[in-house]
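Have a look at this one.
In this view, the complex is presented without one of its protein chains, the others remaining in place.
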Amino acid sequence: MDYPESTKVIVSEIGTVLTRVDNADVARFIRVITGAPNIFVIGVGRVMLMAQAFAKRLTHLGCSSYVVGETTVPPIGGGDVLIACSGSGETMTTVNIARLARQHGAVVAAVTARRESALVGLATVTVVLPCPTKLHLAGEAASIQPMGSLFEQSLLIFFDSIAMMIKQDRELTEEQLWKTHANLE
Amino acid sequence: MDYPESTKVIVSEIGTVLTRVDNADVARFIRVITGAPNIFVIGVGRVMLMAQAFAKRLTHLGCSSYVVGETTVPPIGGGDVLIACSGSGETMTTVNIARLARQHGAVVAAVTARRESALVGLATVTVVLPCPTKLHLAGEAASIQPMGSLFEQSLLIFFDSIAMMIKQDRELTEEQLWKTHANLE
Amino acid sequence: MDYPESTKVIVSEIGTVLTRVDNADVARFIRVITGAPNIFVIGVGRVMLMAQAFAKRLTHLGCSSYVVGETTVPPIGGGDVLIACSGSGETMTTVNIARLARQHGAVVAAVTARRESALVGLATVTVVLPCPTKLHLAGEAASIQPMGSLFEQSLLIFFDSIAMMIKQDRELTEEQLWKTHANLE
Partner (left out) sequence: MDYPESTKVIVSEIGTVLTRVDNADVARFIRVITGAPNIFVIGVGRVMLMAQAFAKRLTHLGCSSYVVGETTVPPIGGGDVLIACSGSGETMTTVNIARLARQHGAVVAAVTARRESALVGLATVTVVLPCPTKLHLAGEAASIQPMGSLFEQSLLIFFDSIAMMIKQDRELTEEQLWKTHANLE
């Protein structure tokens, strides 16, 4: 496979996944996270990196956001939301943190590829990105990409779609976003 | 803008950027990184997160990869490659680290949206992802997305395209990839 | 309390803890970690920061070391060692990772303040730093410091004592250590 073909396949796979997401789930997801005083994100590996990218953009949009495990993160409390991301929905750390979050009175918003999973069992709102995982094939939404790549890519674009919608909804300008951007780097 | 429209716009923007990348640059980029004993990645903010995602996948592909700034990273040496990512090509930390890498005899492989930048001046090989940045408009490749989103998304998909090509080229199976995956998470 | 008094109390508390550590346990701990092909470290919060500091120094001493959760960490395997640190010995994440490490055939080396803990139950070798924790008072080794401060300080100095012994034992010079130090920072 050469470079143009490779990118074409990936972009097409992502497009297919994202069009199969349930719009009502997305609306509920947005309502839950934008209504929370604090948003926390958790994931593992590359999935965590995509969750961190969303947390960073949420900060620019004026949402108080935290990455579980970073140094000065406050405790999660009642009314807060944990966005818990896992392709299989069974990642040990993510599921355990989601359980803890619930015990502290927080709401779990799951993003996963598998509706029948431990993570979804803990979630108040769930968005399913129908990608194959090592645990299942996700019906027709196949992928020729390695490991969880399609889920990770779809996760980033899903989050960025939501970010763009929130930006528009709050009528924020680019200047306003840049004002909240880290300036020590 | 609703969710389906939002995702459609993003996927389309990414597709446009990736088809405008110079194929010869990509081939050179792959040759340089796959020939290096060690690969280091640097970036800042969301760009760094995408670079980390690539470093992680490179590990699965059998490449010895490191994220600058993580705890047990070895020194960079002659023949090693630093993949330096910056939309504007002017990010202070990234440019400074690239300069240091060259002083230690390493090769800099730049991924940026601006060919006329400080980072490209330090690089042996450069891939340009033609996205708008806060410093320029990138010709026709406009974006309605916030901040550097399009560059960051294109960076992830560009890296994953390359990863898929390396996997195929080395005839690696999914099983072989999973064997090198972190198992404490 | 003024500054001179404050530092005097802390230094004295650390000294007391460290002299109460079992020398035979320390010898066994050093034997286990220096004999392993790869060393991984885990902890949570400030305890993790101290564990990371040890992992970094171990790299300088020629030991192949990794911080669980960082981007390009390889899988743990048979014969490898996980240094698992937890004052209470009950920290959820640390105990879960220790259990996983054992399932993958690795040896768990625990550093804790409580011998009667879940973590010690999973460990092949244990060093007890007798500090008070939120779960117990540690006999006479009281502390006037906040939270787990005394354990965290004792952990750093304990690890650095071992590092100094390994350096001497391997007859390494400062020059040799600096050669393995990260040079992109």
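A, B and C are the chain letters, set down in written order, and residue numbers restart from 1 in every chain.
Here is the rule we use: contacts are C-beta pairs under 8 Å (C-beta built on N, C-alpha and C of every residue); 3 or more make two chains touch, one makes a residue touch a chain.
On a predicted model such as this, the values are computed, not experimentally measured, just so you know.
A.B. asks: For the chain left off this view, which of A:V26, A:I76, A:A109 or A:A123 is in contact with it?
C.D. replies: A:I76
A.B. asks: Just checking the interface: what residues of chain A touch the absent partner chain?
C.D. replies: Listed in rising order, the touching residues are 40, 42, 52, 55-56, 58-59, 65-76, 82, 97, 100-101, 104, 179-185.
A.B. asks: Spell out the interface residues on chain B facing the chain that's missing from view.
C.D. replies: On the chain B side, contact with the omitted chain comes from 69, 92-93, 96, 100.
A.B. asks: Using the touch rule from the top, list residues of chain C that touch the missing partner.
C.D. replies: Touch set of chain C with respect to the missing chain: 1-4, 6-11, 14-15, 18-19, 21, 23, 26-27, 44-46, 49-50, 52-53, 56-57, 60, 91-93, 134, 144-147, 149, 152-153, 156-158, 160-165, 167-168, 174, 177-178, 181-182, 185.
Please note the rule applied: only the chains that are shown with their structure count from here on.
A.B. asks: Give me the set of chains touching chain A intersected with the set touching chain B.
C.D. replies: Both chain A and chain B are touched by C, going by the contact rule given at the top.
A.B. asks: What's the chain with its C-alpha centre farthest out from chain B?
C.D. replies: The chain lying farthest from chain B is C.
A.B. asks: Taking the mean of the C-alpha atoms as each chain's centre, how many Å separate chain A from chain B?
C.D. replies: Centre-to-centre distance between chain A and chain B: 21 Å.
A.B. asks: List, in ascending order, every residue of chain B touching at least 2 other chains.
C.D. replies: Counting only residues that touch two or more other chains, chain B contributes 52, 56, 181-182, 185.
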